[in-house]
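With one protein chain withheld, the remaining protein chains of the complex are depicted in position.
Entry: subunit A
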Amino acid sequence: MSDMTPKPNLSPSVEAKGGLGTAPVPSTEHGDHLLHDDHDHEHHDQHWLWKYVFSQDHKQIAKQFLITGMFWAILGGTLSSLFRLQLGWPESSLQWLTPFLGHWIQAGKLNPEFYLALVTMHGTIMVFFVLTAGLSGTFSNFLIPLQLGARDMASGFMNMLSYWFFFLSSVVMFSSLFIETGPAAAGWTIYPPLSALPQAIPGSGTGMTMWLMSMALFIVSQLLGGVNYVTTVINLRTRGMSMSKMPLTIWAFFLTAILGILSFPVLFSAALLLIFDRSFGTSFFLSDIYIAGQALSNQGGSPVLFQHLFWFLGHPEVYIVIMPAMGMVSEILSTNARKPIFGYRAMIGSLIGISLLSFVVWAHHMFVTGMNPFLGSVFMFLTLIIAVPSGVKVFNWLATLWRGNIRFTAAMLFSIGFVSLFISGGLTGIILGNATLDIQMHNTYFVVAHFHLVMGSSAFFGLFAGVYHWFPKMFGRMMDEKLGYIHFWLTFIGVYLVFMPMHYVGIAGFPRRYYAWTGFDSFSQFADMNKFISIAAILAFLAQFIFVFNFFYSIFRGRRASQNPWRSTTLEWTTPIEPGHGNWPGEIPAVYRWPYDYSKPGSDVDFIPQHIPYSQTQSSNLPYEQELAD
């Protein structure tokens, strides 16, 4: 696309100083803002209910998703602290938790069935409510219109519905925590027959019914959101914003939304069939079962069928979680390294490659479930192939840092942390994707360590990076940087202390979802290690309250932001500091260039925003750009 040789004779002193927040090159389009103010009028006298609660404004909805997501993240983290207490100190009394957990503590011991409910809810909450709704919901909503130059989403109403379906789903899931028989406890993958039979575990009674209802509502929310994101990206790009000029964030959100639209309905069908099996006597997933002194009449169903349906969503789901983080990290790395993202097209290509492959790898979760081993070979092949586009992304991020001029903002730290965690967690996927090795590793803590690093922690790091980076755009104020640094370092160290040793436990064969390992001689050698992991996990969780404090404090008392605090090139920074409904008070800026013109040779500032035409940057244009300018 461009000439690679740099112009070495750039004088560094020409870099603009003190130009924070203003577009570096005067733009005539900004002069006539006031003439086009009409769009803003209708919103002045909105009732607070419509403005803050049932808002149709994408920015408000994004904040709603974010704050709900934060609530869920704190809850999900609390649950994990509870079961880490059990795993770290299986012999000690948990009597002191009785005021909170009531009858789930019996004689000072955590009830094993409630332990399973804790793991199940932790997984469900983190995967769906935090890292899908909280991450995608927040940033797709917030950034798609702002970075594309759109007034709002294609359908503000559907967007509002998307949030409120999510809210409803949250209410149902949250209430299930308080019912007599406890919430769903069959693991977040809810494999039947365990999830289908209340005789098998109490959590499969009302708790599972509520889980399924909540998930159905959640899927509706995801589809409403997803259709909206895709439509907006396709139709509402501003003048000049061709697909090949979109920031990588948008590419990531776009492909994520497509993945969601294509895969969530399959989970919906699985949930529906499971509801049928549970309530209407069908046998989709049940066959030849004798339980609680009774032979059931169900015949001919297959539990493996459910696994196929579940993982057909479940695997794209991990990319739904990680791809928005990848997009945001690409953007933040480039901005703060003051360098174009390396291999923009390769980054898009690898995102597309990952998206396509993510649909044909699901059965690597099922190598030893009794599936035909021939399928195992096919899925091993396809799974390991996905390492190639993932590798390309990592190398491109590294190349973006190379010879950059790096500013360590809190967002940048979390982005670097993301890359590190993605590497650490991604590489062990090469072991788990190998069917032969998965025979031993399947369902052990090795798997737990792997996915907590590669999709759990790194997606969280993407989320944090996004919040730190776009907070000024959301609330017009800055989050405190130093608290951000401390939050980052504690979390980063904490995450590694938790999950690196967990690999050892996994290689030793320790099975996941075990309430205690004390019954087995094979698994008892890591008692101290489990204690260590528990302490690190609880402390890392507590460190998150630094972020929570910083977030809410800064909303009200943070330093006021300037218009473009990170000196970034993308369109969201051309809006007013706190954009109203409609985003731009005047005309929407047109786009002339790709989003990564950082430190371009010949330019006297180190970034050229997308809305600056080539005709105004004669000194820095590359030959083909000059042709466009003429």
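Heads up, the rule we're going with is that a residue touches a chain if its C-beta (ideal position, glycine included) is under 8 Å from a C-beta of that chain, and two chains touch if they have at least 3 such contacts; residues count from 1.
Just so it is clear, contacts and distances are computed from a predicted model.
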(message) There's a gap in the complex where one chain should be. From "Cytochrome c oxidase subunit 2", "Acetyl-CoA acetyltransferase", "Methionine biosynthesis protein MetW" or "Peptide/nickel transport system ATP-binding protein", what does UniProt name that chain?
(response) "Cytochrome c oxidase subunit 2"
(request) Kindly state which of the options A:I105, A:L413 or A:L463 is in contact with the chain not pictured. (result) A:L413
(request) Based on the whole complex, identify which of A:G509, A:G580 or A:P613 touches the chain you can't see. (result) A:G509
(request) Based on the whole complex, identify which of A:A186, A:L313 or A:L357 touches the chain you can't see. (result) A:A186
